Structure formats: C-alpha cells, structure tokens
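Notes for the one structure printed next.
Other chains dropped; remaining ones untouched in position.
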Amino acid sequence: GSDQATGAAGTDDGLTTITLASSPLGHLAPIYLAEDKGIFARHGLKVEVDTETSDLTSVPSVLAGKVDFATGDLTTLIVARTQGLDVKAVVPASASTGKAGADYGALVVAADSGITSPKQLEGKTVAVNILTNIAAAAAREAVRADGGDSESLKLVEIPFPQVPAAISEGRVAGAWVVEPFLSAAKAQGAVPIGWGFTDLAEDLTVSAWYTSGALVTRKPEVVTAFRTAIREAYAYAREHEDEVRAKIPTFTQITPEVAGRITITGWRDEVSRQAAEKLAGYARRDGLINTTPDLDELILP
Amino acid sequence: MVTSDDALLRIVDLGKSYRARERTVQALARVDLTVDDGEFVAVVGPSGCGKTTLLKIIAGLLPASTGDVFLAGRQVTEPPADLGVVFQEYGRSLFAWKTVRQNVELPLRSRGVGRAERRELVAEALDAVGLGPAADAYPWQLSGGMQQRVAIARAVAYRPRLLLMDEPFSAVDAQTRADLEDLLARLWHRYAMTVLFVTHDIDEAVYLGQRVVVLGASPAGVIAQFPIDLPAERDQLGTRSSARFGELRAQVYAQVRRTPQLEEVAP
Amino acid sequence: MNTGGRTPAYTRQPVGATGRRLLGILGLLLAAIGYEAVTRAFFSPLHVPPLTAIVPRAAELLTEARFWTATGRTLLVAAVGLLIALVAGVVVGFAVGSVPWLLRAASSTLDFLRPVPSIVLIPVLVLVLDVAQITVLLVAVSCFWIVLFQVLYGLRDVDQVAVDTARTIGIGRLGRVVHVTWPSVLPYLGTALRLIVSVALALAITGGLVMGAAGLGELIWSSQESGEFTGMYALVLLTGGVGITLDVAARLAERRLLHWHVATRREVAAR
Amino acid sequence: MKAAVVAGLNRGARTVALALGLPVLLFTAWWVLSADSTTIFLPPLSRIVEAFGQVWFSDVFFRDVLPSLRRLAVGYAAALLVGVGVGYLVGRWSVVRDLTSPILAYFRVLPAPVLIPVLLVAVGIGDATKLIVIASGAVWPILLNTADGVRAVDEVQLDTAAAYRLRAWSRHGLILRAATPQVFAGARQALGISLIVMVVSEMLMSTDGLGFTVIRFQRTFAIPEMWSGVLLLGLLGFGLAKVFEIIERRALRWHRGATGREESW
C-alpha cells in the first residue's frame, strides 16, 4: 500500500524506514528473522514488508518510488533493463542451492510415466509457471544439458500450485516446479528428473531484490545499508536453518510440518553475473528481448 | 365430479376473492349459472362487478376461490380445448412481433390446420372484420379499434366450440359495431358455437343474446336472467325497432339500474 | 381463498417464504451430494478435496479472526466499488439514454472502452493508486458497465404511452425521470443489482488473487501458493456463502422495490 | 425526390459524424497529451500506433487473434445457449428458481482465477477449459436477464397463449420472444464480458491468443505493444458491438414499435 511512508523516509528513532514489496513466500524468512534479531536496526533501517503486491505491480511500484525494494526473478529484471527500465539488482533474494538432486526447483514427471531423463521430454508438453521468466529457461536448460533438443519442448503455463495435480492427472508430461510444490508433487508420486537451476549456472541467482536507479543515486547509503543487512541476515539464516523453517509458517499458509520438510532456497551475497549473461542469452533467443542488455547497468556493483 | 345433464357449462356456487397485501377484494360470490350447448348468453353488469373475472375462471385461466365450473360435465382446471377468447385488454393480447395475419393464424397452426385451409380461414376472418388490407401490419401500427378487430378475427377464425368475449366491440364505431354484431350472429348460427358475451351495451345484449344475464354489483352474483324471445333471425333495423325489443331492453335496463351505482359505493 | 381439499390442479399454490428457503436448501444439498459423488469418483482428494474434508476446514476458518478480517476487507472493497458503479452507471445511463443524440455520440466510445480488460491496465494504475484502490476501481469499472447497459436497455423498455401521459400533464424532464422512467427501468436495475453484487465480490477477490490485495482473494491465493488445497476450497466455499447471502439480500430488496411489477405480483397474487 | 436523397445523405453523414466525433476527439486529446510522455508505462500514442502496425499486421494476427476470436465465438455461443435455456427454466417455473437460486448465486461469485485450477485438473489445459471459462463468465447476464424477462411477460399474453392451447413449443417460443428485449440486454452485456474473460483466460493459462500476447508484452515490458493490444481489443469490442446492434435492430424492431419509439436507436 502507499499509505506507508516510502522513499526511504526517516523516523523518530533515527531509523530509516524502507518498504519492501514481495509476495509472502519462503524467501522472506531471513528478512523476518533479521528484523527479529535487530539486524536491520543495526544498519539504521526499519523494514516494512508490503505483501500486497504481485509480479504485475512490483516493477511499476519500484520505479514510481512507491516501494523501495522488491523481489523479481532475474530474467524479468534483465528484460526490464533491456526495455530501458531503470532497475538495479541489489542482492539475491533466492538462489539455487547449487546441488543437483537437492535444489529447491526441479523438473518433475509422473513416476509411472516411464520418463527417467529430461531428454525423453523432447517434443512433449511441459508446464512452467510463467513463460517469460526464469522457469522457462530452467526447464529448457535441463533438457539441453541432458543432450536433448530444448526447442522441441512445448511449454505451457500452469501456476505452481496446480502442478502436482496436472502431473498426476497426466495433463502434462513434465513440469518445472519449486518448493513447496516440489515436495507436494513428490509426495503425490512425481519424481524429479532434472535440475535446471544447476544446469543454468553454477551459482544461479533465481530472483533478486532490486530497486530503482533513482534511489541508488539519491540515497546510495540506504541501498548499501540494505544490502549489508541482507547479507548479514543470510549469514544468520545459513547458520540457523531450523529457525528459518520455524519462521515460514508464520507468514505463509505452509504448515510447520511441510516447512520442516521442504528444500530451502540458497542464500547468496552476490547476484551472479555469469547466470545473468546466460539468462540474457536465453531471453534473446526466446524473443523476449532483441538487444543484448548492459548487465553492468543492471547489477549493482 | 362429473355432472350428467346436457348443459355445456355449469357454474356452481362460484366465488372469487383477490388478495393482495393492501386490500382483499371479493369479486364474485355465489354465482350459479348454466349455459346450454349452442346457446348465446349475453352478460351485463356494472363496471368492476366481476365479469372479466368470471370469464377468466370459465376459461380455466384463474382458479376459483370457492365453487366449481363444469364444462361438458368435466371440471375446468385448465383452458379447455376449442376455446376462443377475446380479452377485454385486446391490445395486450396481440403478439407485437407478429403481423396481423400471423396473430390470427397462430392458434390455427397450433391446432394443426393445414396451410391452405389456414390461409383461407385467416383471409376470410380478416376480410370479415375489415382488416384484409392490414394483414401485414403489426398490431402497434393499428388503431385501437383495428387491434380489437384483430383479436375478434383470431377468435372467429379459430371456430371455437365455446367463445368467450369480453366487451369485444368497445373500441369500434357504431357502424362497424353493427356489422360485427351481425357477423357474430351469423357465425354463431352457422357453426353452432356457444357464446358468452360480456357487454356494457344493453341494446347489444338484447339484440344478440338468447338470454341476458345481469350480474349485481361487486361481490357479484347473478341478480336476474332474461330469456330473449325475439325471433331467431334478427336484423339491425327491424329487430331494434320492434316493440318487444323495447320492452326487453327496458326490463334489463331496470335491473341494471337497480344495482347500486357510483354514489352508493361504500368505502 | 382456496378451499382445503378441492384445490384445482392448476392452483399452483405459491410457495411460501419458508418453502422457498427450504427449496433453496434442498438445491444446495443436491449440489453438495453431486459434488461429493463426482470428486470421490473421479478425483484424487489431494487435488479436488471432497466436501466432507472441506466443510470441517471451513467451520474451523469461521472461528478464525483473520477470515473475518479478510471477509470484512473484501466486502468493504466490493461495497465501495459497487456503490460508485451504481451511482455512476445510473447517472450516466440516464443522461446518455434519455438524450438520443448524446447516446449516438457516446455509443461508439462506450463500445470501444467496454472490452478493455482492467487487468491489463494494472501496471499503469499502480503508478497512481495503491492496490486496494485499484481493486475498488476494478470492481467499480466492471460493475459500471453492467449498470450502464442495463439502464440503457431499460430505458428502451419504457412505454411511450406512459411517457406521453407524463408529458401532457406538464411533468418536466426531471420529473419524468423520477416518476416514469426510473420506475420503468427499475426491473432492469434489479437484474443489474443481482449481477453486480456477485461481480463486485468476484472482482474484489480477483484483486487479491492477481495483485495480492488483502482480503479473501489474498487468503485464497496464499493457501493455494502454500499447497493448502483443502483450506483453499474451504475459503471458496465460504466465499460462495457470502455470495448467497448477498444474493438473498438483493432479492429481498428487489421484492420490496418492485412489488408492483408483473413478475413480483404474479408470485404474490393468490392465484 | 432529390431533396429526399440529399436529406438522407445528410442524415447518414450526421450519424457518422456523431458516431466518430467523440472517438476522434478523445484520440486527438490522447495523441496531444501523450506526445512527450516520458512515463514508460504511458508511452506516446504515436509509438503505440506504430507498434500496432508492427505487431498486428503480421502473422500474429493468424497465430493469436484468430484462435482468440474462435474461442470467443464458441464460448459466447455456449453462454447464449445455456443462459437462455436455463434462464428460461428459472424464469418460467418458480420452483426451479427457488431450487437453484442459491446454487447459482454461489457460482456467480467464483472468479475465473478460482475456477481455472479446478478446470485444469478436471478438464485439462486445452481449449476446452478456456471455453468453459469464457462461457461461465458470460452466462450470468444472459441467464439473469432471460429469467427476469420471462418472469415479466405480460399476463394477458400468457393467458392468450394458454386459452388457445398453443402447443408447448409455440408457447415457449412466444414467451421467450416476448422476453427478447431483456434477453438482448443480457446478451449485450455478455458480449463485452466474454471478450474480457477471453483475454483473462488466455492470460492465466495459455500458449497463444490475443490475451496471451498482450500479457506477454506486459510481462516483457513491451509497453507500446501492450497498449496496441488494448487498442485492438477496443476495436474488436467496437466491431462486435456493431454487428450485435444490427442483429438486435432487426430482432427488436417490433419492440421499438410496440413501446412507441420507432425512431430512436
């Protein structure tokens, strides 16, 4: 909402209030933890999380200065940058764990489908949550990495929550899915066969906190403080995974039991340049953009 | 319940009250009436006494509150077969999206009359009421009297066994009215219909009816009945100027007068 | 008065208010049984949970404060949007509909604007409004069109004899609207009211689903996003309940306002 | 004679001028006001028009617009059929109405995004789901208007049909015909709604179609292209409304006459 003071406003207690926009998903856990632990306050920040947001609204909101930081998947940010929108990726919001077989996103198929490797999905229908973001790239890359023709995949959009059902009802041959739906799908007999995140890049930034170029120019110290605080939060989260799992049910509808089971996203300190280049290449090939973006402009050094 | 006498229509102790939130109206009370097969009965009575209500109940369109209506010995619970009705609200009874011809034709089609015969019956009926040239007009393109004549033509073309007419000539001029009266009389003779004819024109009631039934003021019952012993063949000039006509007319008039009128309507 | 035993077959005894309600409940029961049978026969309870699983969850939700807060928010948004639409639709409808040249001048623009889905415009709207306001706008715009078109069509159904009567007895334009056209258009507005009550609710929820605006939609979204299907279906069930309640209210309002109308009086009349 | 022709031409010209006047005015205003817009989400109209040519005068038209129109047509037709059919039953028999009204009220409030997950599982991801979504969005105005229109049919007409014992079919036909003014009100509403729902359904789960293309432009921040899609939707809506009007004019001519306003629209 816009009723909060935005544009990194000062408060009475000397802290600067910043507004973060993000859907209430797992990657917010470190933020909430950090707020509890006073990490943000130590850096002079007071955080307000606005969960009344969506992919549709976050970019315009950030650019208009209605919120200070928001999360967006890397492909979307690259596309935005290419179209001339002044977005700056500050720090990763979620990242691949980097471990094939134990990542928080996977390409899954029904256990009884007879499909055991991504290559076998050639020419088949595969679901991704959004055709224009990183999920599509990950699904394709999993097939390509397995030696298949990634172009032959027929990608369709199905929201993550419907993936387990779509797989087990045989509506699609395979699907790209992330936690907690990966666990749900597995529980319903789906098996992971490909790990597109790790195929895409060794150190893949999936989504990032970004802000507007304007804010970077106007209040560089706030941006830096935010980044430092997040990094500290990640360091804390890495050490206290059970606290993260305990936190998740407090702001999502995920039950504690499920939260204890799922694979948690990786927390990285740097937005991966290598991954960004690769994603930019994909975006260009898929016709999402038609020029090569200047990644130096996108990723805040 | 089935009655066995040879009356076509038997109305026994009929009563009807309309209820609505604000007011309940007892429209009919203790109506007893018998109509023989092939009879022509004219019904007169003050405005609002329940004539339309009576016709609607006979037509099976409205349930009675008390009492029964038997048609050919069978209790009327729905519109009987071979019934023709000319509604008082003639304008609203025409289908606005159909031409005059189609309006007249509709009941015939529904009865399964063949195409050629249908066309003939329709043309004949329309000519009889003087609407031949307006056959392809829509009802809303017609004057009030013309609309009323369409409704009459529809009933007439249908050749019903029982014909109920609710002030069917109210909107036509004197000349046309006389012509239509004679038309109706002719058809009644020729097709042996039974006619129940509501009118406000006492002359007309006496001229047309074999019997005139007078309803009293609301809640209406039958307050008088006059057999009309005029010769079967009647004509506008001769009959109307006959002495007997004048007598009968005066008798009926006296009865109608007797019913309480305007001044006396109690709150 | 219908005498006891001798009720003719065609005396369709009007179903009383209680009977009407009972029939409605019967309808709901039948639908529930149908749903239960279909889900059990064809679907995995994980994907489409049976009613027997949903109802307890719904009962649970009813005791939770957040459900009521969310419902309250959604209803507020829906109500505000609906009111705006109703007023705007009626005013614009009557203005445009009673002036022939205005109607002709505006109709092409109206036809052009009508199909623009407001969802497409959300990113633009975000620049000036917050999410709750956008949702109100979404509701208002969609309902506005419905009210507007119902009014325009209702205006065409006004009997010219009634209008002529009003004109000859010296009633001015405004008076004619109040005394003649407004009552004639009311039946069309009654239909509009029942339509927009549900559209408003549906769109207030959509606002939550696609933009995360707080309320029932957001609750549904987050249940879904957390794989909590039973909870999601329970919410959908309760949402429907809210819809039914609103519809009953709309029908009652219509009965009062339109007691003189053929449709209503035919049902009330002791026939 | 000649004067009549000239008058006719004049009238035609006036009608056209009236119809185009406001749109032209609005477009000019938009053009001027947006000319030096730097807001990325509100590009100058000139850019949008340019994008319009590039985007829609290409194979996109066949790949995306035509399938959408087909879905629209089928979904709308289904909505008409179901809406008029069920609406008739509901309007004609109060028992049916009492029995179904809560259920219908229940389904009315379910927005498309809630329906889609269920349909996805039950029906799949093909066109069928989209058609159902379109139909289920468009059906309500038709259904309610038909029901209310049927309910409001003049008593004398009903009595006439009953008294002459018209065959069941012709009686149903008459009642429905008498209700057409209100049925058309519903059908007109449904036309606009089905266009919107078509777009939404294609946005929420699709691989092609107008809605898909527009949402793809939006997600990839191709803003002028997105606006060109909005423009196209507007044009489509306008075109469909005109076709509808022609049909309606013929079907409801009697109604204009019967209510006493043959002249107006």
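Here the chain labels run A, B, C and D in written order, and each chain numbers its own residues starting at 1.
Basically, contacts are C-beta pairs under 8 Å (C-beta built on N, C-alpha and C of every residue); 3 or more make two chains touch, one makes a residue touch a chain.
Nothing here was measured: the structure is a model prediction, and the numbers come from that model.
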Assembly formula (labels as shown, counts from the whole structure file): A x1, B x2, C x1, D x1
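To be clear about the criterion, only the chains that are shown with their structure count from here on.
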Minimal step count in the chain contact network, subunit A to subunit B: 2
Pair sharing more residue contacts (C-beta pairs) when B-D is set against A-C: A-C
Inter-centroid spacing, subunit D versus subunit A (mean Cα positions, whole Å): 39
Residues within subunit C bordering two or more other chains: 47-48, 119, 123-124, 127, 210, 224
Touching two or more other chains - residues of subunit B: 60, 78
Parts of subunit B lying in touch with subunit D, wherever the complex brings them together: 56, 59-61, 78-79, 81, 83-85, 87, 89, 92-93, 95-97, 106-107, 109-111, 138-141, 158
Residues of subunit D defined as touching subunit A within the complex: 40-41, 117, 120-121, 124-125, 204-207, 216, 218-223
Residue numbers on subunit A that touch subunit C, as the complex places them: 1-3, 23-25, 51-54, 56-57, 59-61, 64, 66, 159-161, 164-165, 168-169, 180-181, 184, 188, 252-255, 258
